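The other protein chains are all here in position, but one chain of the complex has been omitted.
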Amino acid sequence: MTVALQPEDAIREAPGDEAPRGASWPRYLLEKGSGALVSLLMVVVLGFFVFRILPGDPAISLTRGRRVSAEQVEQLREQYGLDLPLPVQFWNYLVGLFTGDLGTSYTYNQPVVDLIASRVGPTLLLTTTAAAISIVLGLWLGQRSAWRRGSAFDRAQTSLALTFWSVPTFWLGLLLLLVFGGLLQWFPTGGMVTPGSDATGLAWAWDVARHLVLPVTTMVAVVYAQYLLVMRASLLEEMSSDYLTTARAKGLKEDDVRRRHAVPNALLPTVTLIFLTVGGLIGGAVTVEAVYSWPGLGYLTYQALGTPDLPVLQGTFVVFSSIVVLTNFAADVLYRVIDPRLKES
Amino acid sequence: MITDTTPAPAPAAAAPATPPSPSPSRQGRRSPAAERRRRRAAEVWREFSRHRSGLIGLAGLLIVVALALLAPVLAPSTLLLATEATLPPNQPPSAEAPLGTDPAGRSVLVMLLWGARISLLVGFAATAVSMVIGTTVGMAAGHFRGFGQSALLRVIDFFLVLPSLVLAIVLSTVLERGVFTIVIAIGVTSWAATARLVRSQTLTVEARPYIERAWALGAGHAHVLGRHVLPAVLPLVLANTTLTVGSAIIAESTLAFLGLGDPTQVSWGTMLKTALDTGAATAGYWWYVLPPGLAIVLVVLCFTLVGRALEAVVNPTLRSR
Partner (left out) sequence: MPTLEFDDVRIAYRTAGDDGRPVLRNAVDGVSLVLEPGGTLGLAGESGCGKSTLAMSVLRLLPSNAEVSGAIRFGGEDVTAMRWGRLRAVRWAEAAIVFQGAMHSLNPVQRVSTQIGEALLQHAASDYRDRARRTERITELLALVDLPAEKADAYPHELSGGQKQRVMIAMALACDPELIIADEPTTALDVIVQAQVLEVLTGLVRERGLSLLLISHDLSVLAATCDRICVMQHGRVVEEGPARQVMADPQHPHTQALAAAFPEVGDPDSRLRLPGYTAPRPAVVPGSDDAARAGHAGPGASPGEVVVAADGLTVRYQGRGGPVTAVDDVSLECRAGEIVALVGQSGSGKTTLARSILGLQRPTSGAVRFRGQPLPTRRKELLAFRRAVQFVLQDPSAALNPRHTVYEAVAEGPRLHGLGGDEEEIVARALAAAELSPPERFFGAIPQELSGGQRQRVVIAGALALEPSFLVADEPVASLDASVRGEILALFLRLKHELGLGALVITHDLGLAWNIADRVAVMHRGRIVEEGTAEQVLLDPQHDYTRNLLSVVPSALAADRA
């Protein structure tokens, strides 16, 4: 048999048989970075739109539920610059954002930035702890469920996850609070540290950890279920893939087929979905913090609802949304590191 | 001309592989379509009924919806007026009030029944808003090209990652209190996932050669979207709807719990809010804390079970058995 082709042609580049190429790093970063930037801009615009334009007269919303004279309203308008034309207001708002000025809280009479700065830490502690536990638990149980789909283990895990997924976070929080905080008194019922305690070092950490148990458990219960279901679906999708047949044909044990081939592939789409749910995690933080009076951004938001303290709400909204946008940008970068298909050839 | 052609079919081509029932040629146009739709519906039902959990969910939903619809018959609305309450407050379950009474002396069972109406109404209405926005935006983002598409994509991505509960909280704060506000607040913050799903389905459908064939036949955007894309997307949207109603009910209760609900209406969320505010929760009045929460879990679980079963029927590859 002879193939009438030039030898160098025969080896690699047969016509019409070219390998695809991926985008380069700078290009990828530019693309994702500009996307994140646009999102941030949209957060800023939405923040202005929702608080200054949607309510009609922000001064009225500001004073909702309180008896105020027309004079006081007028004074408020002036104080918050609401009497200025909208473009000017928007400009002032932008300048404020870039100089780190988010206005002054109505109730606390403090700069909103300071309030937020003092509350970010506890929220990060709560959400990252809950997220880390949920991810480990959800992914581990999810892949076990999928691999033994239809088994008693799978049925039990899936039902449990679906039930937890259907539970309102705040209600679960209330129940745990009543049973373990009130009835059994195993854990403190609120706050981050025992009031009046001046413990430092390890004792302080232990105190915080005890306060952390119930809020974290509540968040994990609701969040891990999602990850379990996503991981399970994602692995089920991979399980009919041809490369698993190749792995089996190579003589691998079923456990190795799963560990080395199926799970790494199933993890990739799962990671994307996990990062997409960061927004949900923050929503959960608001309710959990409200239930356990955890002194974070969520609790601050909750407290600002009653008044309503619009500058604080605007501030937390912008900060929460920006955190989410930036996390997703980080996720995009991470994703390109772990998925070779996005790398340049 | 065409009619003169004498067919000399090869044997294999003479009849369909599974011959459809022969139909009289004159009515052969509309009635088979209707017949097919009926058969398809029966098929979907048969597939669906294989999912036992889906059937359980459906039965549960039918009961809850029936109870909610019948609430005015089962318990007159006057029983909800705190001023008309005749029973002592915070009473444990008894013959007169099987689930006890609330801090105002109203029967918890009656409130639960009436609360179902608001919770379900908000759930369905918010889902409808979210579905309409999601389907429209998703189809547009999947169908059109160029600047419009990238702009829409950006918006979808934005709303997808945005903490929707925070935005819903903000919206319900600045707008006038009421059921309508809650519906809007939930609806406009929860459509992005649907839009993403619809968009990817639109892209899948539009990559199919039959769309290319339609363009080559002279179709316009309306024809392609209306005749080919929408019918292919709708089943998926329907399955997704069922799942979204559940999330919307949870969102409603959460907003109510945060004090953003309509104070004039009884819903499961406002019941829990009162329980917390009046100290019923900490005082150990479990009959006022457990039933509304359990009702939410049950209904949301039913919607989820039905939704997952529907999804498996509509898109078997999505959740391989």
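To keep things simple, chains are lettered A and B as they appear, and every chain counts its residues starting from 1.
The rule we apply is simple: contacts are C-beta pairs under 8 Å (C-beta built on N, C-alpha and C of every residue); 3 or more make two chains touch, one makes a residue touch a chain.
Remember, predicted model here, so these are calculated numbers, not experimental data.
*Asks:* Identify the residue among A:163, A:241, A:272 or A:327 that touches the chain left out of the display.
*Replies:* Of the candidates A:163, A:241, A:272 or A:327, A:241 is in touch with the missing chain.
*Asks:* For the chain left out of this view, which of B:76, B:92, B:148 or B:231 touches it?
*Replies:* Answering carefully, the residue with contact to the hidden chain is B:231.
*Asks:* With the full complex in mind, choose from B:96, B:176, B:212 or B:277 the residue touching the hidden chain.
*Replies:* Checking each option in B:96, B:176, B:212 or B:277, the one touching the absent chain turns out to be B:212.
*Asks:* Can you say which of B:72, B:220 or B:263 touches the chain missing from this structure?
*Replies:* Of the candidates B:72, B:220 or B:263, B:220 is in touch with the missing chain.
*Asks:* List the residues of chain A that touch the chain left out of this view.
*Replies:* 1-5, 10-12, 14-23, 241-243, 245-253, 260-261, 264-265, 268, 339-341, 343, 345
*Asks:* Go through chain B and note every residue touching the omitted chain.
*Replies:* 1-5, 7-10, 12-26, 28-29, 32-33, 35-36, 46, 50, 208-210, 212-220, 223, 227-228, 231-232
Keep in mind that, in the parts below, only the chains that are shown with their structure count from here on.
*Asks:* State, to the nearest whole Å, the distance from the C-alpha centre of chain A to the C-alpha centre of chain B.
*Replies:* Chain A and chain B have C-alpha centres separated by 24 Å.
*Asks:* Using the touch definition from the top, list the residues of chain A that touch chain B in their complex.
*Replies:* That would be residues 35, 38-39, 42-43, 46, 50-51, 54-55, 58, 61, 149, 162-163, 165-171, 174-175, 177-178, 182-183, 233, 236-237, 239-240, 276, 278-280, 282-284, 286-287, 290, 301-302, 305-306, 308, 310, 313-314, 316-317, 320-321, 324-325, 328 of chain A.
*Asks:* If you look only at chain B, which of its residues touch chain A in the complex?
*Replies:* Residues in contact with chain A: 154-155, 157-158, 160-167, 169-171, 173-175, 246, 250, 253-254, 257-260, 272, 276, 281-282, 284, 286, 289, 292-293, 296-298, 300-301, 304-305, 308, 317-321.
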